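What you see is the complex with one protein chain gone and the rest in place.
Let's look at chain A:
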Amino acid sequence: MSPDKMIHMANQIAAFFNTQPGGDGAEKVAAHLSDFWEERMRRQLFAHVDAGGDRLDPLVLAAVAHLRQPAGQTPDA
């Protein structure tokens, strides 16, 4: 997937959860990504974050941090 498209898609998800109450947007974006994004897509997202995360919504960055926490949930399984 082109980086532009991936960034656009990730930011769209963040944009929705940014409008939701509860203050747990990062968890919700993380849950959405692991429920709907296939590993390859998540891997590409992680790589992009590692490369600086250019143009990603801060909520996506926070979500990625979340996704990486639990053991065994590493993206490149």
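Please note the rule applied: a contact is a pair of C-beta atoms (placed from the backbone, for glycine too) under 8 Å apart; a residue touches a chain by one contact, two chains touch by 3 or more; residues count from 1.
Methods note: contacts and distances are computed from a predicted model.
Trainee: Which protein name, taken from UniProt, belongs to the chain you can't see among "Formate dehydrogenase subunit alpha", "Cell wall polymerase", "Deacetylase" or "SCO2521 family protein"?
Mentor: Hidden chain, UniProt protein name: "Formate dehydrogenase subunit alpha".
Trainee: If the hidden chain were put back, which residues of chain A would touch it?
Mentor: Listed in rising order, the touching residues are 1-2, 5, 8-9, 12-13, 15-16, 19-21, 32, 34-41, 77.
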